[in-house]
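First up is the structure itself, then whatever we jot down about it.
Moving on, here comes subunit A:
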Amino acid sequence: MTGRIQHRETFLLNIAKQLGRSPKTELPRPTWQYQPQDRVLKDATKEELVAVLKKQCANIHTHIVISDTAKLSQDLQSVVDNYGGKSVITWKDERFKDYGLSQLMTEHWPQTNIELYEWNAQQQEENIRQAEKANIGITISEITLAESGTAVLFSSKDKGRSISFLPEKSIILIPKSTIVPRMTQAARWISEKIRRGEKIASCINFITGPSNSADIEMILIVGVHGPIQATYIVIEDR
Partner candidate 1 sequence: MNVSLFATCLVDMFQGNVGKAVVEVLERLGCTIDFPENQICCGQPAYNSGYVKESKNAMKKMITTFEHAEYVVSPSGSCAFMFKEYPLVFKGDPIWEPKAQALADKTYEFTEFIVHVLKVEDVGAHLEGHATYHTSCHMTRLLGVTEAPFKLLKNVKGLHYVDLPGKDRCCGFGGTFSVKMGNISGEMVNEKVHNVEETGANILIGADAGCLMNIGGRIQRQGKPIKVMHIAEVLNCQ
Partner candidate 2 sequence: MAMKTSDDRFHHRVTKELENQFMRSAVSSAQERFQTRRLQQAEELGHWEEWRAHGEEIRKHVLENLDYYLYQLSENVSKRGGHVFFAQTAQEATDYIQSIAKKKDAAKIVKSKSMVTEEINLNVALEELGCEVIETDLGEYILQVADHEPPSHIVAPALHKNKEQIRDVFKEKQGYDQTEKPEELALYVREKLRNDYLTAEIGITGCNFAIAESGSITLVTNEGNADLVTALPKTQITVMGMERIVPTFEEMEVLVSLLTRSAVGQKLTSYITTLTGIKDEGDTDGPEEFHLVIVDNGRSAILGSEFQPILQCIRCAACVNACPVYRHVGGHTYGSIYSGPVGVVLSPLLGGYDDFKELPYASTLCGACTDACPVKIPLHQLIHRHRQVIVENEGKAPVSEKLLMKAFGLGASSPTLYKMATKMATPVMSPFTKDNTISNGPGPLKAWTEARDFPAPNKDNFRDWMKHRTKGGDHK
């Protein structure tokens, strides 16, 4: 379904007139004189990027755990325990199984009174209700920006947006292979996708730590409308 466009012609004609020319319908991709963004962390190795990410997490009030597939279950368990367990909501995502988390999530948690809800595209109202009451939301970063300590989440029918901001605590799994220097690489990747004619997610969220505000006397409050606490678990995946 395409949307309506109203009053476009006169509006754009007026702009062209103000700019003293006829309307432009074609424009080659601009070439820029400056490109400082590529220099940031240009030659950093993966290990160095992990170190940058780790350091940045201190600035963004985010707990970071370096893990690998062998001890991921154990590490995730301890973060969940630290957050008081209770109830967890996750995406419906094959990768949890790939990372060897099935046993923990589907067997261990129910046995220890940790309620698990997996996002279900067939139950929309229930999804929101569960996300709203869940203590912890678990998601997976598609691209991770070392410089700013940012996880990038792509929404889909199985990957609800709300999981990353309705629950009080947010855990984001970060496959080490997803770590890039900065937002530049992520933006370029998305742009290239668009140029190839691929459809991008309706919500791409660049998340940097828990929500916060300094609106009251410039005093930093961590945890406002979104999560109050956040943990990144970096997984050595290859």
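A word on the picks: all candidates are chains of the complex that A comes from, given by their letters.
Operating definition for what follows: a contact is a pair of C-beta atoms (placed from the backbone, for glycine too) under 8 Å apart; a residue touches a chain by one contact, two chains touch by 3 or more; residues count from 1.
Keep in mind it's a predicted model, so treat the numbers as computed, not measured.
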item: Options 1 or 2 - which one, within this complex, touches subunit A; value: 2
item: Interfacial residue positions of subunit A with respect to candidate 2 in the complex; value: 1-8, 10-16, 18-20, 23-27, 29-30, 32-37, 39-40, 56, 59-60, 119, 121, 124, 127-128, 132, 145, 147-150, 155-157, 160-162, 164-166, 182-184, 186-188, 190-191, 194-195, 200-219, 221, 223-227
